[in-house]
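As you look at this complex, bear in mind that one protein chain is not there, while each of the others sits in place.
Chain nomenclature is as follows: A, B and C, assigned in order of appearance, with residue numbering initiated at 1 for each chain independently.
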Amino acid sequence: MSYQVNGHTVEHDEEGYITNLADWNKELALEIARTENIEMDDERWEVVNFLRDYYEEYQIAPAVRVLIKAIKKSMGPEKGNNKYMYELFPYGPAKQACKIAGLPKPTGCV
Amino acid sequence: MSTLHTVNKSPFTNTGLQSCLDHCKDGDAVLMIEDGVYGALAETVMAERVAGRIGAVSLYVLLPDAAARGLAEKRMLNGIAGVDYEGFVDLVADHDRTLAWL
Amino acid sequence: MSEIKKFLYVNRKAPYGTIYALESLEVVLIGAAFDQDVSLAFLDDGVFQLTRGQDTGALGVKNFSPTFRALGDYDVTKLFVERESLDERGLSEADLQEIMYEDEDDGWAEKPSIRIVSRAEMADLMADQDVVLSF
Partner (left out) sequence: MKFGVVISEGPYTHQAADTAYHFVRAALAKGHEVPRVFFYHDGVNVSTRLSVPPQDERHIQKNWTALAKEHGIDLVVCIAAAQRRGLLDENEAGRQGKDADNIAEGFRISGLGQLIEMGIQTDRLVTFGD
């Protein structure tokens, strides 16, 4: 299973998470978003970029509540809440936004 | 309020027993299991340090593990009590928490 | 789940040689969602988990030391490090990475999560727990 971007083939797993995290680029993110029926706009890019920065700094994809708290702190309470996040990513920011951001699949441990 | 400490490593290859003895408080219990039972031996380089805590701390050895290793009770330090698995269970129940020195 | 218990994670092993340090951290991150009173203890070789300058690039193994710095976001803010264990290994507090948390109740003021304690204080901490998980 793979995404096709600009003539390149990028492998992904059963659920659409890319196999090799180094394969990520913005065009790929747009392609993943398309398969998730999500139109990427500035607000969604803001979250995706935030996730990538968080992963770069801490080497983990944050839990949803941590993501929302962190966004609340950096972007204010009107964006740092569940309702806003689920409006942007209806199937859940952890699942969809992480997939588009090219982060590892959340282990779903709880 | 007291703690049961379990030690499962030989004190001759691992600092677990030493660290446990350094951190257990008077009234605590230390149970040596698995390869930890070698810590109960008399006449070793560890014996003095272990014997020094007997009295303030209750020391136990898990007998099935000692027997498996051919460790006769007469080779052990005086003041270390032997328990079987039922005794292990009682020690866990009788102390407020169990801390494993892995 | 109204009862709040005191959980202590005891870390006595160095990172990378075995998986215990990493899988301990994974429990801490998941456990944070349960709103218990969480403390982390670093003693013996466990203090090596927090040293600065870890670079796993040549191993092809993930460097998880930056993840400790995310613990504040998970409301895990009590990392107790034993002074004697540092001394015995030729380390001082300056050899450890800086781990801060932001106190939401104090205008997001930055505060250090690492607390250096004596061996006796570490023993007191251990004796004051409901549940102890060893790694």
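Rule of thumb we're sticking to: a residue touches a chain if its C-beta (ideal position, glycine included) is under 8 Å from a C-beta of that chain, and two chains touch if they have at least 3 such contacts.
For clarity, every value in this text was computed on a predicted model and none was experimentally measured.
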**Message:** Just to confirm, in the complete assembly, which displayed chains does the hidden chain contact?
**Reply:** A, B, C
**Request:** Pick out which of C:Glu26, C:Glu84, C:Glu102 or C:Asp128 touches the chain that's been left out of the picture.
**Result:** C:Glu26
**Fill in**
It is residues of chain A that touch the chain not shown, namely 13-15, 107-110
**Request:** Could you please point out the chain C residues that touch the chain left off the display?
**Result:** 1, 3, 5, 7, 19-20, 23, 26-27, 30-31, 33-34, 36, 130-135
**Fill in**
Note that chain B touches the absent chain at residues 6, 8, 33-34, 62, 64-65, 84-86, 88-90, 92-93, 97-98, 100, 102
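Criterion: only the chains that are shown with their structure count from here on.
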**Request:** Classify the chain contact graph as line, ring, star, complete or other.
**Result:** line
**Asked** Any idea how many Å lie between the Cα centroids of chain A and chain C?
**Response** 28
**Fill in**
For the pair chain A and chain B, the C-alpha centroid-to-centroid distance in angstrom is 51
**Fill in**
Contacts with two or more other chains occur in chain C at residues none
**Request:** Spell out, as numbers or ranges, the residues of chain B touching 2 or more other chains.
**Result:** none
**Item:** In the complex, chain B residues that touch chain C
**Value:** 1-3, 15-16, 19, 22-25, 28, 97-102
**chain C residues touching chain B - in the complex, by the definition given at the top** = 10, 12, 43-44, 119, 122-123, 126-127, 129-132, 134-135
**Message:** Could you list, by residue number, the parts of chain C that touch chain A in their complex?
**Reply:** 26, 29-30, 32-33, 62-64, 66-67, 69-70, 73-74, 102, 108
